[in-house]
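The complex is shown incomplete by one protein chain, all other protein chains being positioned as in the whole.
Labels A and B are assigned to the chains in the order they are written; within every chain, residues are numbered from 1.
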Amino acid sequence: MKGKTIIFFIILLMISAIVIFDLSIRQSNVSASVIPEESSDAIPTTMLESEVFNLQDLAIDFSKLQSIESEKTLAEYYENRAYDGAPPKIPHPVLSEKGIGGKTCLQCHSTGGYVDRFKAFAPITPHPDFLNCNQCHVPKKTDQLFVSSQFKRPTPKRIGSGVLDGSPPPIPHDFQVRGSCLSCHGAPSVAKEIRVSHPERVNCLQCHAPTNSRQITWERKSTEEEGGTE
Amino acid sequence: MPIKSYIIIPQPDQKQHLMEDIGGMSGCEIHPAENEEVLVLVTDTQDETADKVLLKQIESNRNIKHISLVSGYE
Partner (left out) sequence: MNDTTENKELSRRQFLRMAARASAIAAAATMFPGIVFAEEQERMIEKLGAADVKWTKTPCRFCGVGCGLKVGITDGKAVAVKGDTNSSVNKGLCCVKGYHSVLALYGNDRLTKPLIRKNGRLVESSMEEALDLVASKMQSTIEESGKDAISIYGSGQWTIPDGYVASKLFKGAIGTNNVEANARLCMASAVTGFLTSFGLDEPMGCYEDIDHADVFVLWGNNMAEMHPVLFSRILDNRLKRPVKIIDLATRTTRTSHASDKSILFNPQTDLAIANAICYEIVKKRWVNTGFVEKHCAIKEGKTNIGYGLEEHFKFKDEAKNIDFKAFENFLEDYTPEKVAEYSGVSAKDIKYLASLYGNPNNKVMSLWCMGANQHTRGTWINNLIYNIHLLTGKISTPGNSPFSLTGQPSACGTVREVGTLTHKLPHGVVMNEEHRKMAAEIWQVPVENIPSKPTHHTVSMFRALDRGDIRFMWIQVTNPMVTMPHLNRYRNGAKKDDRFIVVSDVYPTPTTDIADVVLPSAMWIEREGMYGNSERRTQHFDQLLQPPGEAMSDTWQLIEVARRLGYEKLFPWSEETHIEEIWKEYTRFHEGKKHAMAPYEELKTNSGLQWPYVEGKETKWRYHGKYDPACKSDTFDFYGKPEGKAWIWARPYEPAPEVPDAEYPFWLNTGRVLEHWHTGSMTRRVPILHQAVPKSYVEVSPEDAKRFNIRNGDQVKIVSRRGEIVMDASVDQRGKPTPGQVFVPFFDESFLINELTLDAFCPISKQPDYKKCAVRIEKV
């Protein structure tokens, strides 16, 4: 009897601890969401290394989909944008011109998956928090041009830069608006040349070093040690 | 004709010595980091035997605290 009472008390204690802990988390969330951001000075909203983990929940799904081959090539990937890093065009008819995109686009482009209508896997956006999709992504209504252009897209970066078979390729681009690695390197919707064989290992930066975004890591260093390194 | 690259961590204050020692060996290219006690070594040898001999020579250097292979092409 005595033992049971003790166990009961312990259970009670644990439950109350959980409840209190949970409440405190909720409250901290609530208050955090109500207090307006104090200063927005130079908070780069489009350049977050933490986004690397954005799609980790889907990583296992991606790894299960490994047997399905990507149909898209890197050439097609580049064809759909003006230069490496430019927002891609919408290559399919849009369901509605009316809204800003938002849910209409995200129903397919937040988690991807096979879309029977287009007989393809939907690419996943690396920035699902930007809801005004049409701000940057526009459809193509004609093949004709008003006036031809002399703009030449730069040669895209070579993939696998500076590595041999077996060693992890460095990352040749920065994280601005594309910090979420698995969006473009995980699912069967991505270009086959840049799809990873191991999407389940979500800590991409552990092995793949950013080469063009050295700025990010260097700045961190220079704030610790005066007289930065660049 | 193996080509290999290594990361070397020298013993304390031995970076400069190590650079001179290894940099002077034929088939060795050394690239020091400017702000860390780290060296990158690239070896380029005629055949596997020469490669093994060279590695033995390098490993015998007491100024090396740690050496690890990064990539290699046989």
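The rule is simple: a residue touches a chain if its C-beta (ideal position, glycine included) is under 8 Å from a C-beta of that chain, and two chains touch if they have at least 3 such contacts.
Computed from a prediction, not measured in an experiment: that's the story for all the values here.
J.: Which one, A:Glu69, A:Asp116 or A:Asp143, makes contact with the chain that was left out?
T.: A:Asp143
J.: Mind listing the chain A residues that contact the chain we can't see here?
T.: Interface residues of chain A facing the absent chain: 33-34, 36-37, 39-47, 82-87, 89, 97-100, 102, 129-132, 134-158, 161-164, 167-168, 170, 172, 174, 176-177, 205-209, 211-212, 214, 217-218, 220-221, 229-230.
J.: Residues on chain B that touch the omitted chain in the whole complex?
T.: Answer for chain B: residues 1, 3-7, 29, 31-36, 38, 40-42, 44, 70-73 touch the chain left out.
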